[in-house]
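With one protein chain removed, the remaining protein chains of the complex are shown where they sit.
And then chain A:
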Amino acid sequence: MSGTVQMEWHQTPGNQVDSHYCPSCLENMPSAEAKLKKNRCANCFDCPCCMHTLSTRATNIPAPLPDDPSKTTMKKAYYLACGFCRWTSRDVGMADKSVASGGWQEPDNPHTQRINKLIEYYQQLAQREKLERDRKKLARRRPYMPLAFSQHTIHVVEKYGLGTRLQRQRPGAPITSLAGLSLKEGEDQKEINIEPAQALDEVEPLPEDCYTRPINLPEVTSLRQRLLQPDFQPAGASQLHPKHKHLLIKRSLRCRKCEHNLSKPEFNPTSIKFKIQLVAVSYIPEVRIMSIPNLRFQKECQVLLTLTNPVENITHVTLVGCEEGDPEDINSTAKVMVPTKELVLAGKDAAADYDELAEPQDFQDDPDVVAFRKSNKIGFFIKVVPQREEDGDVTVSFKIRHDFRNLAAPIRPSEEGDAPTEAIWLTHHVELSLGPIIA
């Protein structure tokens, strides 16, 4: 909210990725590393059966001494285990590792090489298309060249551009005599050829015992378990390998119009505070309902409301009833009379609770309007006349108009000396639901 004062009511502010962290070890990961690791934590694993976090367990196994093979000593071996569903890394045949972390590898996709080759091949085709496009762009300015021109002349023409008289005729005509997509001399002659995929005549049928064998359901993976491993999607539970845990992010919000940061969380994953937190609640006076008498149909009642000032300077508030045909006033079911005089709210003083000797500021409140005053809060009365006898809550609405001083703006050196920050008057629509009518 630097230059403009605008409340972002209707359009959600732009979200941006702020920082990555692992939800189980709460380790912050810089975005470059996150990109490299495909947004997965290096240390933590997810159970492929129940998706909880795996823990590393250690056992002692006998192992022969390197010096003397006949003697054995106890060595530590580590394996992964799930505390929730009792799955262990030994169930899928993963060997125990001798280091606590860093030893576990995820299996590679067997098609990686082929896919990379395909990408290279298409990159080459893309290059050619780009070359042809660029050539066409240049060539478009040149007219159609008769086939009588020798290859040498064409190359010369291409190299030196618009040269002979012929080339200035008929721009825009298609160039059909230019050579095809052959690479120019001097360019890299290495071509990447791709073997087109081979189609097969036969497909493997289902095994015969499929029709007679009873299913061992725990051995068959569920759809959810399969889809968590998109590269493999195994049907058998003995092929379910654990995956590294996926990271979470903290988001920062940005105003769409002025690109100013509205909300920026702390970098540290364990902290829930914000570096920047520009929320409307900390600038707009808060209206709360304190007490409601028995509401009766078409009888005037007095409702006690409180107004709290969230900022540190004095705020002036005026309340105005809604006019006829106000587009924001859709729900009110009662007439309301708000105080006509301007209400003054004292600034929020953090030390007020502890400072008993502070003299209360004299605001000269009208006792008919202001019920009480306590540091930055006042209680005031509004008169409500319910207009509808139906079931449901009595709803009233009015407008609150207050002055706002933007203290977050940078202090501009002014020639007249210290000029106080200008006050901007803001108006908001307030709707209160007061509960049902007591018959």
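Keep this in mind: a residue touches a chain if its C-beta (ideal position, glycine included) is under 8 Å from a C-beta of that chain, and two chains touch if they have at least 3 such contacts; residues count from 1.
Here, contacts and distances are computed from a predicted model.
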Omitted chain (choose from "BRCA1-associated ATM activator 1 isoform X3", "EIF3H factor", "Actin-related protein 10" or "Guanine nucleotide-binding protein subunit beta-5") - UniProt protein name: "Actin-related protein 10"
Identified contact with the non-displayed chain, of A:R90, A:K130, A:K257 or A:H429: A:K130
Among A:D68, A:E204 or A:D362, residue touching the chain not depicted: A:E204
Chain not shown: contacting residue from A:K38, A:K341 or A:K374: A:K38
Hidden-chain contact residue, picked from the options A:S70, A:Q105 or A:T212: A:T212
For chain A, the residues touching the chain missing from this view: 12, 14-17, 20, 34-36, 38-39, 109, 111-112, 114-116, 118-123, 126, 129-130, 133, 194-206, 210-215, 217, 220-224, 226-227, 230-231, 233, 235, 246-249, 251
